[in-house]
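Showing just some of the chains, left in place.
Lettered A and B in written order, each chain numbered from 1.
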Amino acid sequence: MIAVLEKSASLKTKADIVRFLEQSGFRVQVSETPEGSFVSVVGEGAETVADALRDMRGVAELRPDAPAYPLVSRAHKPDATRVKVEDVVIGGRELVVMAGPCSVESREQILAAADAVRAAGARVLRGGAFKPRSSPYSFQGLGKQGLELLAEARDRTGLKVVTEVVAPEDVDLVAEYADVLQIGARNMHNYRLLSAVGMQPRPVLLKRGMMSTVDEMLLAAEYVVAGGNPRVILCERGIRTFETSSRNTLDLCAVPILKERTHLPVIVDPSHAAGRREWVPALARAAVAAGADGLIVEVHPDPPNAASDGRQSLAPGAFVDLMGDLGSVAAAVGRSLDSAEP
Amino acid sequence: MIAVLEKSASLKTKADIVRFLEQSGFRVQVSETPEGSFVSVVGEGAETVADALRDMRGVAELRPDAPAYPLVSRAHKPDATRVKVEDVVIGGRELVVMAGPCSVESREQILAAADAVRAAGARVLRGGAFKPRSSPYSFQGLGKQGLELLAEARDRTGLKVVTEVVAPEDVDLVAEYADVLQIGARNMHNYRLLSAVGMQPRPVLLKRGMMSTVDEMLLAAEYVVAGGNPRVILCERGIRTFETSSRNTLDLCAVPILKERTHLPVIVDPSHAAGRREWVPALARAAVAAGADGLIVEVHPDPPNAASDGRQSLAPGAFVDLMGDLGSVAAAVGRSLDSAEP
């Protein structure tokens, strides 16, 4: 259920409405746009406060059946959103593959990775510069130096760069170097961080939390869009279940469900779901067949010596093979891979 | 861990070994073949009893790293098993699509369904004759009459027939009419039923329990094969998780994992996973792209009037479209649909 507010509603009026709903036990999300403000009521049983809400000062209209994420909802915008990163478009007919190592480890490594994924047809280079690791002796990521190396790889190859940002205070620095800011699965519910990336202009790649439902991911996306940044790309990457053979359980039904509920583009990360490189190609092909708008895949020039996540990283040769397969599957579902001109 | 027994091991010797292991807290499975007998030790910590087991009378050899399902393991038989149902082969290069209604409702309905799925290229007709329903007024399935109607549909169309058997005492009757016996997800752990289908010659379609791991499905398959019937087809159909948008969460990573661990063919049921017909095609295409050997799909001539599961059943027109898509995806991964000549 959402309440559409009157354009003249004051700050105090809005706060009164929110307070009433929160005291009634609901989570509330406010989305403000040039066309007006929406208050979303999140939680079961919203119909019990519908009459009281309709009568409150500032409420222009109640939409009982509207989803709690009005801005990212298909009902709000029936046409698919295409997120443009210069000449790379995510959400169009052409699929975009993002690939690269878990972490930027060295100049040599990231340039080798960039050359390899570029040659195989990827359009975006992934690589972590900020890594929250569990030991002070662990590889921490190269930080700003890592960002500089990613930028050098971009200049050399023409690939765009996506990299994770893990703290609000790092957003400006990362946005200076990266083309797309990634919010990791562990931070999907980090409102400070969602707020920070919502207030800057770079596209945001939002990964699903491993304990989050599809609708919770859409609420997180709404938060970023409501913050002022409409360029959000959703990423399914597996959820935690009782099955432990794979690292996580990839929920590919999330792809058609998200396509039905939102206009935002949806990509899939098969690497973190599988956890083992042997199973990554099957999940990658399946994701394309299910209708994903792209993939983000871990590729390392030398997986056995990767500083992290080596077991789930593809070697360059395997990635070339996979890209061939993906092109065929994409064609089979009426799409194509957006490959850089060699 | 498995123990290979001496060929001369007596009944009492075998029972002593099993008793020792069960008293040590392990589940035990015995697989007997013309080449010999294997005792599988199921559960964590098997290495703690390895020395004692090795010393027991009747134990010829211990294989500490062998999986607990020796007969269905790839290690036992590297080549893929092809389950032949006359001229239909499941597990080969050609994919087999099974389709039809949840329940056989009437002669008119099942013949219309059979004609429709045959025309679209399916090779096997599905349809329930025995339905364990939750109310005495519910549609209970037509029982023997349903089996007769399925047989009539087979004679008319050349389709093979797969139907569920829900109780050991029904196995003979169902095997008289059906080409493939289905064990439903709720019965995956029903040892009496697994034993009964293991002792008859029809192929068995074994569905994964919604609370079962991949390895538990393989143990259930081992039970059927150890019972004497090597013609088992595995079916991934979704597991129960915290996500409730879809009816179950389809675990497509199970496809490459099963292909790695077992020589048995693997098919996918996208209908029960999705729970809504709108999402079935995406999951069906994804399953083929992931490497499944076939699909089992709910199709009804008139979904809004289906006696059960109408919300997840495809109408004939949608199924024709899907089969076209599946042919393209199959070709993209180097396979093809096994379509009946029209």
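Assume contacts are C-beta pairs under 8 Å (C-beta built on N, C-alpha and C of every residue); 3 or more make two chains touch, one makes a residue touch a chain.
Treat the numbers as computed from the prediction; the structure is a model and nothing was measured.
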Homomeric complex, total chain copies (2 given): 4
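Heads up, the rule we're going with is that only the chains that are shown with their structure count from here on.
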Between chain B and chain A, distance of the C-alpha-averaged centres to the nearest whole Å: 36
List of chain B residues in touch with chain A within their complex: 211, 213-215, 239, 241-246, 249-257, 260, 273-274, 278-279, 282-283, 285-291, 325, 328-329, 331-333
